[in-house]
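Complex shown without one protein chain; remaining protein chains in place.
Just so it is clear, A, B and C label the chains in written order, and each chain counts residues from 1 on its own.
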Amino acid sequence: MAETISTHGAAGAAPHLDYLEDPKGLWSWLTTVDHKRIGLMYMWSVLFFFLVGGLLALLIRLELLTPKQTIMTAEQYNRLFTLHGAVMVFLVIIPAIPAALGNFALPLLLGAKDVAFPKLNLASLYIFWIGAVMAVSTLLLGGVDTGWTFYTPYSTSTGGGVSLMVLAAFVLGFSSIFTGVNFIATIHTLRAPKMGWFEMPLFAWGMYSTAVIQILATPVLGITLLLLVMERVLGVGIFDAQLGGDPVLFQHFFWFYSHPAVYIMILPAMAVISEVIPTFSKKTIFGYKAIAFSSVTIALLGFLVWAHHMFVAGMSLFAGAIFSFLTFFIAIPSAIKVFNWIATMWRGSISLEAPMLYAINFLLIFTIGGLTGLFLASLSTDVHLHDTYFVVSHFHYVMAGSNLTAFLAGMHYWWPKMFGRMYNSRLAAIGCGLVFVGFNATFLPQFVIGSRGMPRRYYNYLPQFQDLHVASTVGSWILAAGLFLTAAYLLASLRGPKTAPANPWGGRTLEWEANSPPITHNFEGQPVLQHGPYDYRANPAPVGVEDAH
Amino acid sequence: MTTATHTGHAGDGNSKFLQHHFREMGQQFEAAKLGMWLFLVTEVLLFGGLFVGYGIMHARHPEAFMAAHHHLDKVMGAVNTVVLLISSFTMVLAVWAAQTSRRTLCILFLILTLLCAGVFLVVKYFEYSHKFHDGLLPGKYYTHQGDTVPGQFMFFSFYFMMTGLHGIHVLIGMIAILWILVRAIRGDFSSQYYSPVDITGLYWHLVDLIWIYVFPLMYLIS
Amino acid sequence: MNWFRDYLLPRGAASHAGEVDGLFMFIIYLTIFFFFFNGGLIFYAVRRWRRRSAGETTPHITHDTRLELVWSVIPLMVVMLIFFWGFKGYVKAWVPPNDSIEIVVTGKKWVWQFEYPDGTRTLNDLHVPVNKPVKLVMHSEDVIHSFFVPGFRLKRDVIPGRYTELWFTATQPGKQQVFCTEYCGKGHSDMLATIYVDTPEQYEVFLREGDEQVRKMPLKELGKLVYENKGCATCHSIDGTRGQGPSFKGIWGHTVKGADGKDYEVEANYIRQSILSPQAVVVQGFEPIMPTFQGLLREREIQGVIEYIKSLQ
Partner (left out) sequence: MSHSAEHHVTGPKTYAAVLGGLLLLTIITVYASYLDFGSMNTVVALLIASMKGALVALFFMHLRHDKFNAVIFLMGLLFLAIFLIWTLFDINTRVTVLPTNLKAPVQAFPGAPLNKPVRPSTGQPVGTPHAQ
């Protein structure tokens, strides 16, 4: 175990209170600029909306138990999946890892006292809350029934709270941009002394690549959504065929953001996995540079391929071929990562704690999720599979299955650091197992439903699909059971005493040099790096602490 | 507020404006500037989306756009271009004055910049009210009579969206400059610490930069 | 392993389906292979190198360029193979032969309308001859829809403001299900249609007399079917409640007042006229919004409607 020159009250000095307690009171939380507190508040918000989105999903599954009406009408169903999609994408998965875990962990990993712009960070949280309230209050206006993709001309002609929902997504975009700006500036300027670019933990590389996408893509979403509102309010005509506009143009605008956005979702997940696997294999990461560069490559390549969502929207043969061709290249950096992680485990000293279980869960599910992307990237098979349940299953495998398991991995990994408390690891293993089984039971059948031809966003379906829908619905209950169990033991752990050691897993990155939970400014003095991030050679001196003043 | 906790920082030659989580002023300046540039990139892409939409619709309805742009007043557009260019000039001088600790000059130039911005908005006001009067309004509110080429409403959709969004940016820029002005009067800035002036300047120049493209694309197409 | 393909995919019924299925199955096996390959490696690593004591040390292996090249180049080759394979299948389904039968498809909330070269129109039922290329030229009257035939492995969006094209050669006589796969609102999941792939003889008969149903059914039942399927029910009720149009209940044999102030008796010819040129007589108190069904209903279907209305006393 790394021996920490830690901070636990070095002889005599008055022990600092941890950031959870100092200062106390709701007001001090609401006005805090401490990245750890902001990260935690983000985390609770995200978990809350995950619960909301998940309950909506359970209702979707319940409705699909039988063809025709089961518990609701077609209109209600359409509003339901739109809200589910919008909540999960804009309120859960995009902020989940960067804004919640990243905010908490990134400065610690870099040996910094905070992010570069703490006030901007707080602003981002408030903007997130405003956007979230706006999104949810569309329910009062009769809901939104466009699907999370807001395709025109349906979205410009239907009633309800579309404009409000779209403005909510616009506002949420800003919170995402602010996080991105903050992270890039932090990584550039606030690394600990002697921490070169390649001595940074890989988590930082992941956050950096994510932030690049957030900055380059999100503004286009902003203007797209504004144009949509203008189309609804003023009838500006750009997306309206009757007025000489082009409804398909909207899809370009939308996917220019939303395809890169799927990498906003997966890169942070990969970043977490790159931390968890070396720690629990007690072995240095295999192919540091390859993993770092593949993050950046994925981020940049992700901007060239968005039109693969539009293969059947009347695109020419030539354009289709180019976009399909480019799409395939993203598989390469992804493959490199997957194999490098497995190679990291090779000859390691593997300990199956909860975070590692979730990481393995991630590896398995991402393999399926990513490879099913290839069916969709390839022209002739996408024509068959586009907008069927196969796509639904693909993106749940990568978003719910991969990203959220990585989020859970990260939460379990940093939980002792966040709260200074350990959770029940046996229950954690059971929870992880239930999530794995339940997840696959829910979504594997959907691949088959899809390839047999059932379209998505279908309230009513042909009786021949029912068996598999029933299987999927039952699966969603197992999944829910796993997640509720997880929520239960995590919450229960918060009632115990703060007994977690500073470095419970034997990690070698800087956050483990801080107290659990850390003091308000993270470190006493400025940590100075003395070895690379994943150096497990026998007892190296971990870091020195240089008192800056 | 964040400076309060670790007052020790201020001692070592760094100014009282050093925030607790930075080690020295240079680092803080660098971060602020980088942050602003990243933000400017998002602005470029935000406006960029509108430009892309404009370009595509222009290519699709060249006759309509051509006919519609005659309703714009080239002179007013040109005057506004000159006003904005001058304001950029005064802004950069304000930055220079701050860099060289010339407080009075800095205040003066900031006020001049604000004045230019004001002139810009006044001219814009006259342009808008003229359009309103003629029914040259965006989308379904377009009521101009006697068009020979149909479809001109779309030009005005873009005209109002682009100049409107730009106008909002001018307003935000004015608020930022006002805030800098207050701080300059308070005497916050010197050659040691001027990054707020600098980054506000960057923002203001971007607003100018965007107008540099809006002007020929909307007023001068032929 | 044909059973596996048949489990996953509906039976391929168009000339290019085999190509698509081949690639589909290839990627399926690829996915299954990598799942078990990666899973196996992980499982092996966990079993073999499970941590036994806290003080264990591990070798310091930072990277291995050769190995990393291997696992970059192999996936690269695999995906390039998939790309070309997919492209090949796509090209095959791209340019329609010149001798294809052209059928114009109109999508609107939430029906599919088909117009044959001879001007016949049908709703939600498409008849095509087997082994003959058929070209669909499609457009939408409101929002975007998408025309999806799983059995043909074909799909293309149907867009307002422009035409899109789709072609196929059906290889198996029988029925094919058509779905709308672009979300279009409340009736999206009910926007279904059926393609009847006819033998040449059946197709001849269809062109002449309409489809099986129209020919064989008792008139009254046919009328009910028309009432339910051809959209009459959206405006006309059969229980006396007033909809967008007058209810059919009990109107037979009675007189109605037209907007022109004259009285009309509801009998066979009047009904026929109401269906074929609805604007000729507009019932007082109603808007003249009823579309004409000229060309959409065959003679026998109109007779059916008349019988049906007669029966609603």
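Keep this in mind: a contact is a pair of C-beta atoms (placed from the backbone, for glycine too) under 8 Å apart; a residue touches a chain by one contact, two chains touch by 3 or more.
What you see is a predicted model; the values in this text were computed from it and never measured.
Participant: Of the chains that are displayed, which are in contact with the missing one across the whole complex?
Facilitator: A, B, C
Participant: Of the residues B:Leu18, B:Leu34 or B:Cys116, I need the one that contacts the missing chain.
Facilitator: B:Leu34
Participant: Please pick, from A:Val33, A:Val46, A:Leu216 or A:Ile238, the residue that touches the omitted chain in the full complex.
Facilitator: That would be A:Leu216, which touches the missing chain.
Participant: Using the touch definition up top, pick the residue from A:Leu17, A:Val133 or A:Ala319 that touches the left-out chain.
Facilitator: Of the candidates A:Leu17, A:Val133 or A:Ala319, A:Ala319 is in touch with the missing chain.
Participant: Pick from B:Val149, B:Leu171 or B:Ile185: which residue touches the chain that isn't shown?
Facilitator: Once the missing chain is taken into account, the touching residue is B:Val149.
Participant: Could you pull out which residues of subunit C are in touch with the chain that's been left out?
Facilitator: 102, 104, 115, 117, 137, 139, 161-165
Participant: In the complete complex, which positions of subunit A touch the hidden chain?
Facilitator: Within subunit A, the residues that touch the unshown chain are 188-189, 216, 220, 235, 237, 241-244, 246, 249, 252, 256, 303-304, 306-307, 310, 314-316, 318-319, 322.
Participant: For the chain that got dropped from the picture, name the residues of subunit B it touches.
Facilitator: 26-27, 29-30, 33-34, 37-38, 40-42, 44-45, 48-49, 51-52, 55-56, 60-61, 63-64, 74, 78, 81-82, 85-86, 88-89, 91-93, 96, 99-100, 139-140, 142, 149-151, 153-154, 201-202, 205-206, 208-209, 212-213, 215-217, 219-222
In this text, only the chains that are shown with their structure count from here on.
Participant: Using the touch definition from the top, which residues of subunit A touch two or more other chains?
Facilitator: Residues 246.
Participant: Could you say which residues in subunit C touch two or more other chains, in rising order?
Facilitator: If we look for residues of subunit C contacting two or more partner chains, we find none.
Participant: Which positions of subunit A touch subunit C when the two form their complex?
Facilitator: Those residues of subunit A that touch subunit C are 1, 74-75, 78, 145-147, 151, 153-154, 157-158, 241-242, 246-248, 281-284, 286-290, 312-314, 317, 320-321, 324-325, 328-329, 331-332, 335-336, 338-340, 342-343, 345-352, 360, 363-364, 367-368, 371-372, 374-375, 377-384, 386-388, 448, 451-462, 535-538.
Participant: Show which residues of subunit B lie in contact with subunit A when the two form their complex.
Facilitator: 1-2, 5-6, 8-9, 11-12, 19-23, 27, 30-32, 34-35, 38-39, 41-50, 53, 56-57, 60-61, 64, 138-141, 151, 153-154, 157-158, 161, 165
Participant: Using the touch definition from the top, list the residues of subunit C that touch subunit A in their complex.
Facilitator: Listed in rising order, the residues of subunit C that touch subunit A are 7-10, 16, 19-20, 23-24, 27, 30-31, 34-35, 38-39, 41-42, 45-46, 49-52, 54, 56-64, 67-68, 71-72, 75-76, 79-80, 82-83, 85-94, 142-144, 146, 148, 150-151, 153-157, 159-162, 164, 177, 179-190.
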